[in-house]
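Of the protein chains in this complex, all but one are displayed in their positions.
Let's look at chain A:
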Amino acid sequence: MSAAPDYRLHRNAFGRLVFTAADGAVCEGVALVRAFPISAADAGFALVDPYGHELAWIDRLDDVPEAWRTLLAEELASREFMPVIAQIVAVSGYATPCVWTVETDHGRTDFILKGEEDIRRLAPPALMIADSHGIHYLIRDRNALDAHSRKILDRFL
């Protein structure tokens, strides 16, 4: 556990995260971003201002005071959107573009896959699928999917 941070955080009435630095400088609309959203989601966060400049680095969320942790967790929950595909229910066809129906950790949804190249291989066995609107769906371990999903996925790989 590192030393307590020298800045302060709170949420204002507009729902924005406000950062107050040690020297009293105030920055509104701060965002918390993960440095390695896929490979190490729980380690390495940065607080950045609306212009993208880094204000503070947080190694682990455990390092910040309890009260802020919920604040930051809320911020992440409302900002991050990378549904993890748990199951591929159906596809409309094996030639792209086609509609995929998937079960994700954010619930069931449909999306359009524009081309096979939108399925990107990350460090195996992870895959990332970008839909026609640019939302990224993650498959953490393609071998851990059920047989039906794997069979569908195989047709596109």
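Methods note: a contact is a pair of C-beta atoms (placed from the backbone, for glycine too) under 8 Å apart; a residue touches a chain by one contact, two chains touch by 3 or more; residues count from 1.
Throughout what follows, contacts and distances are computed from a predicted model.
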{"item": "Undepicted complex member, UniProt protein name, chosen from \"Heme exporter protein B\", \"Beta sliding clamp\", \"ATP-binding cassette, subfamily B\" or \"Amino acid ABC transporter permease\"", "value": "\"ATP-binding cassette, subfamily B\""}
{"item": "Contact partner of the left-out chain, one of A:60, A:108 or A:148", "value": "A:108"}
{"item": "Residue among A:18, A:55 or A:82 that touches the chain left out of view", "value": "A:82"}
{"item": "Hidden partner interface residues of chain A, rising order", "value": "12-15, 51, 77-83, 92-99, 104, 106-109, 112, 115-118, 130, 132-136, 154-155, 157"}
